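A single protein chain has been removed from this complex, and every other one stays in its place.
The block that comes next holds subunit A.
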Amino acid sequence: MKPKVAFFEFTSCEGCQLTVLDTLQRHPELLEVIEIVQFREAMSERGEDYQIAFIEGSCTRPSDEAKIREIREQAQIVVALGACAHLGGINAIRNRMPLEQTREYVYGDKKDWFETYPARPLSAVIEVDAVIPGCPIDRKEFATAVTHLLQGRKPAIPDYPLCIDCKLTENVCMFLRGQTCLGPVTRAGCEAICPAQGQGCEGCRGLIPSPNMHSIKQALREHGMTEDQIAAKLSLFLTYQTMQLEGVTPA
(Lines give C-alpha, C1' and ligand atoms only; values in the text may rest on other atoms or scores of the structure.)
Protein backbone atom coordinates (compact mmCIF):
# COMPACT_ATOMS: atom_id res chain seq x y z
CA MET A 1 0.00 0.00 0.00
CA LYS A 2 1.32 3.41 -0.98
CA PRO A 3 1.06 5.95 1.82
CA LYS A 4 -1.75 8.42 1.25
CA VAL A 5 -0.60 12.02 1.19
CA ALA A 6 -2.60 15.25 1.36
CA PHE A 7 -1.60 18.88 0.87
CA PHE A 8 -3.19 21.84 2.64
CA GLU A 9 -2.57 25.55 2.64
CA PHE A 10 -3.33 28.34 5.04
CA THR A 11 -2.00 31.92 4.84
CA SER A 12 0.68 31.78 2.16
CA CYS A 13 1.41 32.48 -1.49
CA GLU A 14 1.16 28.76 -2.36
CA GLY A 15 4.68 28.99 -3.80
CA CYS A 16 5.78 25.96 -1.78
CA GLN A 17 3.01 23.81 -3.27
CA LEU A 18 4.02 25.06 -6.71
CA THR A 19 7.54 23.94 -5.86
CA VAL A 20 6.06 20.55 -4.92
CA LEU A 21 4.38 20.39 -8.36
CA ASP A 22 7.69 21.33 -9.90
CA THR A 23 9.48 18.60 -7.93
CA LEU A 24 6.89 16.01 -8.94
CA GLN A 25 7.27 16.92 -12.59
CA ARG A 26 11.03 16.55 -12.36
CA HIS A 27 10.78 13.36 -10.25
CA PRO A 28 7.70 11.51 -11.55
CA GLU A 29 8.98 8.39 -9.75
CA LEU A 30 7.76 9.99 -6.51
CA LEU A 31 4.19 9.59 -7.75
CA GLU A 32 4.77 5.85 -7.94
CA VAL A 33 5.54 5.53 -4.24
CA ILE A 34 2.91 7.84 -2.75
CA GLU A 35 -0.78 8.36 -3.45
CA ILE A 36 -1.93 11.97 -3.39
CA VAL A 37 -5.54 12.06 -2.15
CA GLN A 38 -5.96 15.82 -1.75
CA PHE A 39 -4.19 18.78 -3.37
CA ARG A 40 -6.74 21.55 -3.97
CA GLU A 41 -4.48 23.65 -6.13
CA ALA A 42 -3.77 20.78 -8.53
CA MET A 43 -6.71 18.39 -8.42
CA SER A 44 -10.47 18.26 -7.91
CA GLU A 45 -10.57 14.90 -6.11
CA ARG A 46 -10.72 15.23 -2.35
CA GLY A 47 -9.94 12.24 -0.13
CA GLU A 48 -10.08 12.53 3.67
CA ASP A 49 -8.19 9.33 4.34
CA TYR A 50 -4.50 10.26 4.52
CA GLN A 51 -1.49 9.39 6.63
CA ILE A 52 0.90 12.19 5.73
CA ALA A 53 -0.21 15.82 5.66
CA PHE A 54 1.96 18.57 4.21
CA ILE A 55 0.73 21.96 5.37
CA GLU A 56 1.80 25.22 3.77
CA GLY A 57 1.11 28.61 5.32
CA SER A 58 0.81 30.14 8.74
CA CYS A 59 -2.22 30.38 10.97
CA THR A 60 -3.48 33.97 10.95
CA ARG A 61 -7.05 33.71 12.19
CA PRO A 62 -8.71 31.80 15.03
CA SER A 63 -11.17 30.05 12.71
CA ASP A 64 -8.32 28.26 10.91
CA GLU A 65 -7.25 26.49 14.10
CA ALA A 66 -10.08 23.93 13.97
CA LYS A 67 -9.15 22.79 10.47
CA ILE A 68 -5.47 22.57 11.44
CA ARG A 69 -6.38 20.40 14.48
CA GLU A 70 -8.61 18.24 12.30
CA ILE A 71 -5.69 17.57 9.95
CA ARG A 72 -3.52 16.77 12.96
CA GLU A 73 -6.06 14.22 14.21
CA GLN A 74 -6.30 12.48 10.86
CA ALA A 75 -2.63 12.42 9.88
CA GLN A 76 0.02 10.22 11.42
CA ILE A 77 2.69 12.62 10.23
CA VAL A 78 2.28 16.39 9.83
CA VAL A 79 4.99 18.22 7.92
CA ALA A 80 5.27 22.02 7.96
CA LEU A 81 6.03 23.04 4.39
CA GLY A 82 8.03 26.23 3.99
CA ALA A 83 8.75 29.36 5.99
CA CYS A 84 5.13 30.40 6.62
CA ALA A 85 4.22 27.05 8.23
CA HIS A 86 7.63 26.65 9.86
CA LEU A 87 8.27 30.18 11.17
CA GLY A 88 5.12 32.21 10.63
CA GLY A 89 7.13 33.59 7.69
CA ILE A 90 6.64 37.05 6.29
CA ASN A 91 3.07 37.03 7.63
CA ALA A 92 4.54 37.58 11.08
CA ILE A 93 6.12 40.92 10.09
CA ARG A 94 2.93 42.59 11.24
CA ASN A 95 3.16 40.94 14.67
CA ARG A 96 5.38 43.79 15.81
CA MET A 97 2.88 46.39 14.64
CA PRO A 98 -0.33 47.34 16.40
CA LEU A 99 -2.91 44.98 14.87
CA GLU A 100 -5.68 47.60 14.68
CA GLN A 101 -3.47 50.00 12.72
CA THR A 102 -2.52 47.25 10.28
CA ARG A 103 -6.15 46.36 9.72
CA GLU A 104 -7.17 49.95 9.26
CA TYR A 105 -4.35 50.78 6.84
CA VAL A 106 -5.48 48.13 4.37
CA TYR A 107 -9.23 47.98 4.91
CA GLY A 108 -10.14 51.39 6.32
CA ASP A 109 -13.54 51.63 8.00
CA LYS A 110 -14.33 48.05 6.89
CA LYS A 111 -11.53 46.69 9.03
CA ASP A 112 -13.90 44.72 11.22
CA TRP A 113 -15.37 42.86 8.26
CA PHE A 114 -12.67 40.23 8.35
CA GLU A 115 -11.11 38.05 10.92
CA THR A 116 -7.42 38.07 11.75
CA TYR A 117 -4.93 37.80 14.62
CA PRO A 118 -1.14 37.77 14.86
CA ALA A 119 0.43 35.25 12.48
CA ARG A 120 1.87 32.10 14.01
CA PRO A 121 3.68 29.02 12.81
CA LEU A 122 1.87 25.68 12.79
CA SER A 123 3.85 24.52 15.80
CA ALA A 124 2.09 27.21 17.87
CA VAL A 125 -1.23 25.48 17.13
CA ILE A 126 -0.45 21.76 16.85
CA GLU A 127 2.43 19.37 17.28
CA VAL A 128 4.44 19.25 14.07
CA ASP A 129 6.47 16.13 13.25
CA ALA A 130 8.83 17.52 10.65
CA VAL A 131 9.76 20.71 8.87
CA ILE A 132 10.87 21.53 5.34
CA PRO A 133 12.23 25.06 5.67
CA GLY A 134 12.63 27.88 3.17
CA CYS A 135 10.78 30.52 1.19
CA PRO A 136 10.12 28.76 -1.02
CA ILE A 137 11.11 25.22 -0.04
CA ASP A 138 14.02 23.68 -1.88
CA ARG A 139 12.96 21.13 -4.51
CA LYS A 140 15.72 18.66 -3.72
CA GLU A 141 15.06 18.91 -0.01
CA PHE A 142 11.38 18.10 -0.60
CA ALA A 143 12.25 15.02 -2.68
CA THR A 144 14.71 13.86 -0.01
CA ALA A 145 12.16 14.49 2.73
CA VAL A 146 9.60 12.29 1.00
CA THR A 147 12.19 9.53 0.74
CA HIS A 148 13.00 9.87 4.43
CA LEU A 149 9.32 9.77 5.39
CA LEU A 150 8.79 6.61 3.33
CA GLN A 151 11.66 5.03 5.22
CA GLY A 152 9.96 5.90 8.48
CA ARG A 153 12.50 8.58 9.31
CA LYS A 154 12.05 12.24 10.11
CA PRO A 155 13.39 14.43 7.27
CA ALA A 156 16.85 15.53 8.33
CA ILE A 157 17.51 19.24 8.07
CA PRO A 158 20.89 20.84 8.80
CA ASP A 159 21.39 22.54 12.17
CA TYR A 160 24.58 24.36 11.13
CA PRO A 161 24.74 27.87 9.66
CA LEU A 162 24.44 28.81 6.02
CA CYS A 163 28.10 29.92 6.00
CA ILE A 164 29.03 26.23 5.62
CA ASP A 165 26.89 25.95 2.46
CA CYS A 166 28.43 29.17 1.20
CA LYS A 167 31.96 27.85 1.64
CA LEU A 168 31.05 24.57 -0.08
CA THR A 169 29.51 26.53 -2.95
CA GLU A 170 32.75 28.57 -3.11
CA ASN A 171 30.94 31.88 -2.90
CA VAL A 172 32.91 34.92 -1.82
CA CYS A 173 31.53 36.00 1.58
CA MET A 174 28.91 38.74 1.22
CA PHE A 175 30.57 40.70 4.05
CA LEU A 176 33.86 40.64 2.09
CA ARG A 177 31.90 41.95 -0.89
CA GLY A 178 30.90 44.95 1.23
CA GLN A 179 27.35 43.71 1.68
CA THR A 180 25.44 42.15 4.53
CA CYS A 181 24.05 38.68 5.13
CA LEU A 182 22.23 36.65 7.78
CA GLY A 183 24.18 33.50 6.89
CA PRO A 184 25.97 33.21 10.27
CA VAL A 185 22.68 32.73 12.17
CA THR A 186 20.56 31.03 9.47
CA ARG A 187 20.00 27.31 9.01
CA ALA A 188 21.85 25.86 5.99
CA GLY A 189 20.48 23.48 3.36
CA CYS A 190 19.65 25.72 0.38
CA GLU A 191 23.13 25.59 -1.16
CA ALA A 192 23.37 29.30 -0.33
CA ILE A 193 21.24 30.15 -3.34
CA CYS A 194 20.88 33.86 -2.48
CA PRO A 195 24.59 34.62 -1.92
CA ALA A 196 25.32 32.65 -5.11
CA GLN A 197 23.01 35.14 -6.87
CA GLY A 198 24.73 38.14 -5.34
CA GLN A 199 22.22 38.79 -2.55
CA GLY A 200 22.78 38.36 1.17
CA CYS A 201 20.86 35.67 3.04
CA GLU A 202 17.47 36.88 4.29
CA GLY A 203 17.05 34.13 6.88
CA CYS A 204 14.09 32.34 5.29
CA ARG A 205 15.12 28.93 6.67
CA GLY A 206 15.04 30.17 10.25
CA LEU A 207 17.61 30.56 12.99
CA ILE A 208 20.14 27.88 13.85
CA PRO A 209 19.92 26.47 17.39
CA SER A 210 21.57 28.97 19.78
CA PRO A 211 22.22 31.78 17.30
CA ASN A 212 24.55 34.56 18.44
CA MET A 213 22.18 37.46 17.85
CA HIS A 214 24.43 39.96 19.62
CA SER A 215 27.28 39.15 17.31
CA ILE A 216 25.30 39.28 14.05
CA LYS A 217 23.84 42.67 15.02
CA GLN A 218 27.35 43.93 15.75
CA ALA A 219 28.58 42.66 12.35
CA LEU A 220 25.68 44.38 10.58
CA ARG A 221 26.40 47.62 12.47
CA GLU A 222 30.07 47.45 11.51
CA HIS A 223 28.98 47.18 7.90
CA GLY A 224 27.14 50.48 8.07
CA MET A 225 23.60 49.42 8.82
CA THR A 226 21.42 51.59 11.02
CA GLU A 227 19.41 50.09 13.89
CA ASP A 228 16.24 50.43 11.79
CA GLN A 229 17.84 48.65 8.87
CA ILE A 230 19.06 45.87 11.16
CA ALA A 231 15.60 45.49 12.65
CA ALA A 232 14.10 45.33 9.15
CA LYS A 233 16.59 42.69 8.04
CA LEU A 234 15.98 40.53 11.10
CA SER A 235 12.22 40.79 10.67
CA LEU A 236 11.70 39.75 7.04
CA PHE A 237 11.43 36.06 7.95
CA LEU A 238 12.53 35.96 11.57
CA THR A 239 9.96 38.12 13.36
CA TYR A 240 8.27 35.27 15.18
CA GLN A 241 11.53 33.64 16.25
CA THR A 242 13.23 36.87 17.34
CA MET A 243 10.15 37.94 19.31
CA GLN A 244 10.24 34.57 21.06
CA LEU A 245 13.93 35.01 21.86
CA GLU A 246 13.18 38.46 23.29
CA GLY A 247 10.14 37.21 25.17
CA VAL A 248 7.91 39.76 23.42
CA THR A 249 4.27 38.89 22.76
CA PRO A 250 2.65 40.06 19.52
CA ALA A 251 0.78 43.36 19.57
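Annotations
Everything that follows uses one rule, which is that contacts are C-beta pairs under 8 Å (C-beta built on N, C-alpha and C of every residue); 3 or more make two chains touch, one makes a residue touch a chain; residues count from 1.
To be clear about the criterion, contacts and distances are computed from a predicted model.
Taken from the listed names "3-hydroxyacyl-ACP dehydratase", "Carbohydrate ABC transporter permease", "Surface antigen" or "Nickel-dependent hydrogenase large subunit", the protein name that UniProt assigns to the chain not shown is "Nickel-dependent hydrogenase large subunit".
Touch with the chain omitted from the figure is made, among A:Gln151, A:Gln197, A:Ser210 or A:Thr249, by A:Gln197. The omitted chain makes contact with subunit A at the following residues, 9-19, 21-22, 25-26, 28, 31, 36, 39-46, 60-61, 64, 89-91, 93-94, 97, 101-103, 105-107, 110, 113-116, 135-136, 193-194, 196-199, 202, 228-229, 232, 236.
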